[in-house]
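The block that comes next holds subunit A.
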Amino acid sequence: MSGGDIKLVGFLCNWCSYAGADMAGTSRMAQPAEMRIVRLPCTGRVNPLLVLKAFQEGADGVLVSGCHPGDCHYNEGNYYAHRRLELLSRMMAVYGIEPERFRYTWISASEGARWAETVTGFTETIRPLGRLNLAGGGARDDDHHQGPAAGSASPAEKR
Partner candidate 1 sequence: MVSTAYSYYPGCSLTSSATEYDISFRKVVEALGIQLDELEDWNCCGASPAPHHKAETLGVLLPGRNLHIAGASHDAIVAPCAGCYNRLKYAQYKLAGDQDIREQTSEVFQAEVRYQTEVLNIVQMLNREITPEALRERSQGRLANIRIGAYYGCLLTRPADILGFDSPRDPRKMRPLMEATGAEVPHFPFKTECCGSYMGLARKDILLKASHRIIEVAVSTGLDALVTACPLCHQNLDLRQEQINKAMGTSLRMPVLYFSQLIGLAMGISPEELELDALVVQPDMDRWLKGVA
Partner candidate 2 sequence: MIPLSETLSQGRELVAEIEHRSGQKVADCYQCGTCSSTCAAADAFDYPPHMFMRLLQLGAVDRAMASTTGQLCYDCMTCSSRCPIRIDVADVIETTKNIADEQGIRESERGLRLFRNLFLKNVRRHGRLHEASLLAWFNLKSGKLTNDLSLVPLILRRKNVRIVQPRIKDRAQVRRIFQRAKERPRW
Partner candidate 3 sequence: MRIGVFVCQCGTNIAATVSTERVASAAMALRDVVHAESIQYTCSDPGQRTVIAAAHKYALDRVVIAACSPRMHETTFQRTMAQAGINPFMMEMVNIREHCSWIHSDMEVATEKAIDLVSMGVAKVRGQTPLFSSHVPVVSEVLIIGGGVAGIQAALDIADAGMPVTLVERGPTIGGNMARLDKTFPTLDCSSCILTPRMVEVKHHENIRLMVNSEVEQVRGYIGNFEVDIRKKATCVDEEKCTGCQICEQKCPSEAPDEFNAGVGETKAISIAFPQAVPLVASLRKEYCRLYIKGKCGICKKVCPADAVDYEQEDELHTEKFGAIVVATGYELFDWRQAYPHYGGGLYPDVITSIQYERMLSASGPTGGHIQRPSDGAEPKEIVFLSCVGSRDESIGRPLCCKVGCMYIAKQAILTREHIPDSRTYVFYMDVRAGGKGYDEFYRRAQKEAGAVYLRGRVGKIYPRGGKLVVMGADTLVGENVEVEADLVVLATGIDAAAGAGSLAQRLNIPYDQYGFLSESHPKLRPVETTTGGIFLAGACQGPKDIPETVAQASAAAAKVIVLLSHDELETSPMIAEVNHMRCIGCFKCREVCPYHAIEEQGLRDGRRVAVVIESLCQGCGLCTVACPPSVISLRGYTDNQLIEEVTAVLR
C-alpha cells in the first residue's frame, strides 16, 4: 500500500511550488505518501475541468499550488488561477464533493517547510473523510477499471 487508502493529486506550478516541493525533498522533510504531483508551467494552466476530472477518476483530494500573488513567473497567471479556483471551490458542494477535498495555496520556491506542512495538513484533513463517493458514479467501480494501469501491485488495483 502506498501510504493509506486515499489518493491525492497535486497540480503544481514549475517555478514556485514544484521547486518548493523539491526544496522539501532536498531538506529531507518527511511527508505522508498519498500525494501525487503533476507538474504544470503555471497554476494558470489548471483548468477547473481538470480538477473535476481528477475527482471523477477517483482522486480523494486535489491540491493546487502556485507562486504567491505578485510573484507569478508569468506575471499574472496565478491571478487568473485564483479567480477560477475560488469559483471552483465554491462549486464543490454542487458536485457533491466535500469542500475540504479541494484546496489551493501559494508556496514559493524557498518554502520547503511550508510545502511539507501543507501536504501533511491536507492529507490529515482528507484521511478521516476517507474515499470520495461520488453519487454520479465515478470511474472507481470495478467495471470501469480497465487496462493495465499502474503495475500489478498498485493499491488502486486492490481497492
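A word on the picks: all candidates are chains of the complex that A comes from, given by their letters.
Keep in mind that, in the parts below, a residue touches a chain if its C-beta (ideal position, glycine included) is under 8 Å from a C-beta of that chain, and two chains touch if they have at least 3 such contacts; residues count from 1.
Quick caveat, the model's predicted, so the values are computed rather than measured.
Enquirer: Given the candidates 1, 2 or 3, which is the one that touches subunit A in this complex?
Expert: Only one candidate touches subunit A in this complex, namely 3.
Enquirer: Where on subunit A does candidate 3 make contact in their complex?
Expert: Subunit A residues touching candidate 3: 1-3, 7, 9, 14-15, 18-19, 21-22, 24-26, 28-31, 33, 36-42, 44-48, 50, 53-54, 57-59, 70-71, 73-77, 80, 84, 108-110, 116, 139, 145-156.
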